[in-house]
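See below for the structure under consideration.
A single protein chain has been omitted; all remaining protein chains appear in their positions.
For subunit A:
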Amino acid sequence: MAVSVDEAVSTGPARDHTPPARRLGGRGRSVLEVTLLTVLAVVMLFPVLWMIETSIKENRDVYAIPAKLFDFKVTLAHYKDVFVDPDGGRSALSVSFLNSVVVAGVSTVLATVLGVPAAWAYSRFAVKAKKDQLFFILSTRFMPPVVVVIPIFLMYRQVGLIDNKLGLILIYAAFNVPFTIWMMKGFVDEVPAEYEDAAMLDGYTRLQAFRRFTLPLLMPGIAATAVFALIFSWNEFVFATFLTSSDSVRTAPPAIAGLIGGTTTDWGLVAAASVVFALPVLVFAYLVRKHLIAGVTLGAVRR
């Protein structure tokens, strides 16, 4: 049998191994590292801690000077005020939370449903001027959103989308679609196109091949992307302030901001509302933290 020797013998050069450089401070973290991390943690966490504390203090303790750090009476009255109106019934704040859930949820679903197939198409097909198109899509994110708030306001007034949840949903989706396309294109690029080729030869159509074989592999990426989109929509303040006015349409960020000012400010209520506002995003981010990290680092490392 004429098998050449070259096939059997590897010709690669022997690889040199240099020992990895020893880390400063040996095992664990150095004193400097710990100090810096502590300072950072205090700076970052103190406002959060203070917010939570204020939300469970009685009004007397909230305004006490010097501030009471530990010896205050715990009350959940502020949390009740967030959801229930003083004269019974649903509070305006609770309606705004509901609005936030609807607006953020629907706009994220919309952005994902539009963005994922677009990302797949950009990744898989020969699109004319693909790079230019992708750059154009990305360029919509270059400017701060505030820049377009006036034109959008005028346009929305013409078509009756002012003070309308649909208006917010559309604008948030419009901001999230480019983000979704860019982030998802990276994920789709990572999935070999040959799975779809194989599926098409098995007898599936191209769309079936995508749905049955590629889409399940994209789920972690979709989760990460959707959480980022959700956080953007949930936190968005500028457009919500300009484009909505009535309590029945307003989302939580402008509604909470609206509590501050006037003759007196009920800081306990503001703090409680802020905690309620922050919780869903924290819980969400915690649930998908693995995917988030995978999503952020993916593509950065060549496997």
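Here is the rule we use: contacts are C-beta pairs under 8 Å (C-beta built on N, C-alpha and C of every residue); 3 or more make two chains touch, one makes a residue touch a chain; residues count from 1.
What we mean here is this: contacts and distances are computed from a predicted model.
Undergrad: With one chain of the assembly withheld, which option in "Aldehyde dehydrogenase", "Cytochrome c oxidase cbb3-type subunit 3", "Molybdopterin-dependent oxidoreductase" or "ABC transporter ATP-binding protein" matches that chain's UniProt protein name?
TA: Options "Aldehyde dehydrogenase", "Cytochrome c oxidase cbb3-type subunit 3", "Molybdopterin-dependent oxidoreductase" or "ABC transporter ATP-binding protein" considered; the missing chain's recorded name is "ABC transporter ATP-binding protein".
Undergrad: Which residue, A:A198, A:V238 or A:L279, contacts the hidden chain when the whole complex is considered?
TA: Candidates A:A198, A:V238 or A:L279; residue touching the omitted chain: A:A198.
Undergrad: For subunit A, enumerate the residues touching the unshown chain of the complex.
TA: Its contact residues with the unshown chain are 1-5, 7-8, 192, 194-195, 197-206, 208, 213, 216-217.
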